[in-house]
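Before I ask anything, here is the structure I am working with.
In this view, the complex is presented without one of its protein chains, the others remaining in place.
We just call them A, B and C in the order they show up, numbering each chain from 1.
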Amino acid sequence: MYKPLDRNGIAARIARDIPEGWFVNLGIGIPTAVSDFVPEDREVIFHAENGVIGIGPAPPPGSENPYLVNAGVQHVTIRTGGAYVHHADSFAIARGGHLDLCVLGAFEVSENGDIANWARAADEPVKQVGGAMDLAVGAQRLWVAMEHNTKGGGGSRIRRVCSYPLTAKGVVRRVYTDLAVLDVTPGGFVVRDMVEGMTFEALQERTEAVLVRG
Amino acid sequence: MYKPLDRNGIAARIARDIPEGWFVNLGIGIPTAVSDFVPEDREVIFHAENGVIGIGPAPPPGSENPYLVNAGVQHVTIRTGGAYVHHADSFAIARGGHLDLCVLGAFEVSENGDIANWARAADEPVKQVGGAMDLAVGAQRLWVAMEHNTKGGGGSRIRRVCSYPLTAKGVVRRVYTDLAVLDVTPGGFVVRDMVEGMTFEALQERTEAVLVRG
Amino acid sequence: MTDPMPGCAARQPPASLVPTGLGGAAVIDKFVATINEAVAGIADGSTVLLAGFGAGTPEHLVAGLIEQGARDLILVCNAGGRDDGPIADLLATERVRKLICSFVRPASVAARLFTAGKLELEIVPQGTLAERIRAGGAGVQGFYTPTAADTLLAEGRETRVINGRLCLLEYPIFGDVALIDAWEADRWGNLTHRDSARNFNPIMAMAAKLAIVQTAHVVPLGAIPPANVHTAGVFVQRVLHVPVAGGTDV
Partner (left out) sequence: MTDPMPGCAARQPPASLVPTGLGGAAVIDKFVATINEAVAGIADGSTVLLAGFGAGTPEHLVAGLIEQGARDLILVCNAGGRDDGPIADLLATERVRKLICSFVRPASVAARLFTAGKLELEIVPQGTLAERIRAGGAGVQGFYTPTAADTLLAEGRETRVINGRLCLLEYPIFGDVALIDAWEADRWGNLTHRDSARNFNPIMAMAAKLAIVQTAHVVPLGAIPPANVHTAGVFVQRVLHVPVAGGTDV
């Protein structure tokens, strides 16, 4: 029998795969936790949309700096060597291809690399776009961190075609779920890793898209 | 008999007309000299295209700062309260309407406010555009400083239609020459001022465009 | 300051010119003494750019705008706020006709007003929003971005393939007014912003005809080194000193 990763487990798995020296934006949700699993002596530089280059760990309670938050409006610190820029320059970083990696949460990813992460229906009255569309088209590579299946059910978030409105088309390179690591390739989703005890067949059963053995 | 202003005379005449608090870009040539005639206790702020806000007077010989030049690559100083920006931000200032005034030199100005200041022929092989086109379209108002007539002759630089390639169309508000101050209005060039001894008729004789009494 | 060019964010004159008594010259002094002076003259129908992203929101100026009473406003800010806080307070007056922002929380005053048909919404991706504001300040009259080009937000809009990528045509945002937060300000209006409180402040100041600043600290002219000015005074028209409460002035 297999044991799914919890949200921190997914974040830790992603952290292991980020090489030294990369410049990385982490989206809200599971991705935000990734930085907690990158030890401070590893020089991975984190970017926040609100203009912080070199986000550091959360401050100890009581020593928060009210002028320093991340893109999720959580109190953070800045690393030695960090820098502040204004919002247009910050998104110039994102749009201009300067991020080695962006990790976003998502509702769904399709086998051609489409990502849907901002609305569950086209006619949703109130839209929560934020900066995801800019990050998705601009980063050198986009990884997604999400649960493999929908809450409490067998619905698959790994899809032949996304059913929700898209954030961007054909941009996802890799998906980290609670069950597996999947690469988006011209031949479809290739399974790169699975949690202990998971089999290819069991993973395929829980997945709408057709999987390819890695 | 009248006495034309020399180049410094034109600059001094312009300096008198710049109100306190204005933010002003001065082009190369006669315009550069304008700042010499604005006493330091008058808070007119000068902009240089290479990213200096608050250009101050030339430094005394021997104390030049090699890292501080104006748009004409002359050594300058920066005033208390000045700021440095990069080249894109500097032209954002020009293009974005943040200059109260730009003063440019020109070969010709036409009665509808066209300015020609970068080439004497359309087929000139080597073109000297610089930042004039950006300044001409972006500043809140454009004044021109130039000699009324071409060198050594009766050719008029104040024209019905410019004969040289244009820098921008319909942007000049006022022209300061060695003979007069002319406003560009929907009714044509209106004479606002003349040098001592000059008459309207004598000025018209030296001018190709039709003048209007101010 | 007459006849601004169309598509340019024409500056308003500085708050005041104070005679020096030295031969008739005057000094630029953008400080105003009261919140009423700070928000004076904001007209009905104005487009108001409101800076801030978790930090850097000029809350005192928002309260002043509410008190001032201008209506039929277009409000441009990063997000639609929550159930309380400055943006919610301003929206609750129902004097904002349209909100342009990158997202609206389902549980918020903005969402309820929108659902009730009392607020127009224009949702803009955050990077496009920042770039449109920057374009407004920089006199760029339109630009192409791949952001959102193949999404619902592009429906019915003009796109173009450039260098093999589908791009969306976006237009600048010009503000009549910008409400700006600063850490330090001098009398020319040169500003610093503290840490991540910088966010939209420099670009919004640039994109508005009338940039009104709330500053935590007043410093003498020259105290901010020219190389470290975050928002140049030429983009600022009025500055109000709003000392920070003891706890946050760290």
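Points to keep in mind about this one:
One rule holds in what follows: a contact is a pair of C-beta atoms (placed from the backbone, for glycine too) under 8 Å apart; a residue touches a chain by one contact, two chains touch by 3 or more.
The model shown is predicted, which means the values in this text are computed figures rather than measured ones.
Across the entire complex, contacts from the unshown chain go to A, B, C. Annotation: of A:28, A:93 or A:198, A:93 touches the absent chain (contact as defined above).
From the options B:46, B:91, B:143 or B:189, the residue with contact to the unseen chain in the full assembly is B:91. Among the residues C:78, C:151 or C:192, only C:192 touches the chain that is left out of the figure.
When the omitted chain is restored, the residue from B:20, B:100, B:134 or B:178 that touches it is B:134. The chain not displayed touches chain B at residues 48-52, 65-70, 73, 78, 84-88, 90-92, 94-95, 119, 122, 125-135, 137-138, 165-169. Within the entire complex, the positions of chain A that touch the omitted partner chain are 20-21, 23, 39, 41-43, 45, 47, 53-54, 78, 80-85, 88, 91-98, 100, 137-138, 140-141.
Interface with the hidden chain, as seen from chain C, comprises residues 5-7, 131, 135, 138-146, 160, 162-165, 167, 171, 192-195, 198, 226-228, 230.
The rule is short, and it goes like this: only the chains that are shown with their structure count from here on.
When you average the Cα atoms of each chain and compare centres, the chain farthest from chain A turns out to be B.
Of all chain pairs, the one linked by the largest number of contacting C-beta pairs is A-C. Chain centres here are Cα averages; for chain A and chain B they lie 54 Å apart. Of all residues in chain B, none touches 2 or more other chains.
In chain C, the residues touching two or more other chains are 134.
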